[in-house]
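Right, I'll just put the structure down here and ask away after.
Here the complex is missing a single protein chain, while all its other protein chains stay put.
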Amino acid sequence: MTQVIVLNGGSSSGKSGIARCLQAVLPDPWLALGTDTLVEAMPASVHASEGGIEFTPDGEVIVGPEFRTLEAAWIEGIAAMAHAGARVIVDEVFLGGADSQQRWRKALGELPVLWVGVRCEGAIAAGREVARGDRTIGMAVSQADVVHRGVAYDLEVDTARAEAMECARTIAEHVR
Amino acid sequence: MTQVIVLNGGSSSGKSGIARCLQAVLPDPWLALGTDTLVEAMPASVHASEGGIEFTPDGEVIVGPEFRTLEAAWIEGIAAMAHAGARVIVDEVFLGGADSQQRWRKALGELPVLWVGVRCEGAIAAGREVARGDRTIGMAVSQADVVHRGVAYDLEVDTARAEAMECARTIAEHVR
Amino acid sequence: MTQVIVLNGGSSSGKSGIARCLQAVLPDPWLALGTDTLVEAMPASVHASEGGIEFTPDGEVIVGPEFRTLEAAWIEGIAAMAHAGARVIVDEVFLGGADSQQRWRKALGELPVLWVGVRCEGAIAAGREVARGDRTIGMAVSQADVVHRGVAYDLEVDTARAEAMECARTIAEHVR
Partner (left out) sequence: MTQVIVLNGGSSSGKSGIARCLQAVLPDPWLALGTDTLVEAMPASVHASEGGIEFTPDGEVIVGPEFRTLEAAWIEGIAAMAHAGARVIVDEVFLGGADSQQRWRKALGELPVLWVGVRCEGAIAAGREVARGDRTIGMAVSQADVVHRGVAYDLEVDTARAEAMECARTIAEHVR
């Protein structure tokens, strides 16, 4: 039985929308947690500090050792929630590509995971970034390809070609 | 060394504000997570379903077995984050009073926890509930006393008598 | 010179996203105001009262005389902003179809207005409503067609077939 669904994609690729649609179409209740939850849980100082997370004016995201330490504990915690019986959708941005996946893979261990790549062409994601109005401009383009580098998926969806709900239905068919 | 700070208080008692002030005044980075994070992570269906969580028109909150199951896994996850080294501020509403504390106590085990009661007279919390404008009216009054019933604290603060920042400084003095 | 752009469409049809893209692509600064701004400016009591605005559990929106009175003054105010020199994008839901347009037409008088219909098939808008997660389910479907009934447009865009940014560029070509 699938215990964890990991949605990986760049900023403004539409992961959160797919997560909410998945919660609506899957028969059991699933928790949806992700990078945004973690960033919000961190102290404001981590956002600004050299060792924390930085959003450069042109949309690049730089994370330092302080961020990585809290993130490692966060990942352990999500894994523990799944081990304790919760079914969890993880909405993630693998800034480190294959390395990021490796961190999650190690923590999730033997849990049955469905790895999903959420693709969206950079130019289209950039337009959606402007449309939503609450993100640093440039993140979408700078993350669109790099987050998928070397990552292995069970399936991939493309939000430039299908609505969030349609992507969710496709993913749901792979959930056991 | 204190690993977890549990802030327990009714809706609109000012817990989240104290949590953010604590993150600002404590020298190490602390994660702030709580009931609001969990509720937001749950599917919309759980909010509406009989087994989930219900906000009655007069502000009462009723949680069912489906909510409790996900919550139990959530608590295990928070405990695992602390075990993995993260220092965590838990912003909680003990709807079940002493029973709720017992659930957390069991999951947190040997971790050094600072239990903090966040008091605010119901009438004052009710005014703040109107002022913030994003909560069901009545929650503040219905939770003000019940969440503290039978709960044991290391210290208590009263947001009707002290600013959030002042409460945070008081709490910080008890953090080792 | 176009002074006002009125975007009319059902809930979750993508009007606000187009408005933000328009603000980004148009060379002059435009204000974006709309139904959401007005509803947020109203007292909580109007949301609940019989004479105010009501969101039924199945997503229908019913507005009463109290809402209509404040709305009439709001429309006069938007017209005055345009008369005072501001270029304004109005993001609207014509629940009354042609009657709603007539109310705006009367208030805007001789001002040069670009009337834009924002179409989105109900089924697709319904999926987006689930994906965004912050709207009463059912509004998208119940408004998708009714808001366009009898309304005359200078141009129409369809967010089921084009991205918000693309729609904005099409509209911008019609702005003088």
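Just so it is clear, A, B and C label the chains in written order, and each chain counts residues from 1 on its own.
As a convention for this text, a residue touches a chain if its C-beta (ideal position, glycine included) is under 8 Å from a C-beta of that chain, and two chains touch if they have at least 3 such contacts.
Remember, it's a predicted structure, so these values are computed and weren't measured experimentally.
Participant: Extract the touching residues of chain C with respect to the undisplayed chain.
Facilitator: Its contact residues with the unshown chain are 20, 23-24, 29-33, 37-38, 41-46, 52, 66, 69-70, 72-74, 76-86.
Participant: Mind pulling the chain B residues that touch the left-out chain?
Facilitator: On the chain B side, contact with the omitted chain comes from 14, 16-18, 20-21, 24, 124, 127-128, 130-133, 163-166.
In this section, only the chains that are shown with their structure count from here on.
Participant: Based on Cα centres, what is the most central chain?
Facilitator: So the chain nearest the centre of the shown protein is A.
Participant: Could you give the separation in Å between the centres of chain A and chain B, each centre being the mean of its C-alpha atoms?
Facilitator: Roughly 26 Å, centre to centre.
Participant: So, what's the distance in Å between the C-alpha centres of chain C and chain B?
Facilitator: Their C-alpha centroids are separated by 39 Å.
Participant: For chain A versus chain C, what separation do you get between their C-alpha means, in angstrom?
Facilitator: 32
Participant: Residues touching two or more other chains, restricted to chain A: which are they?
Facilitator: 20, 24
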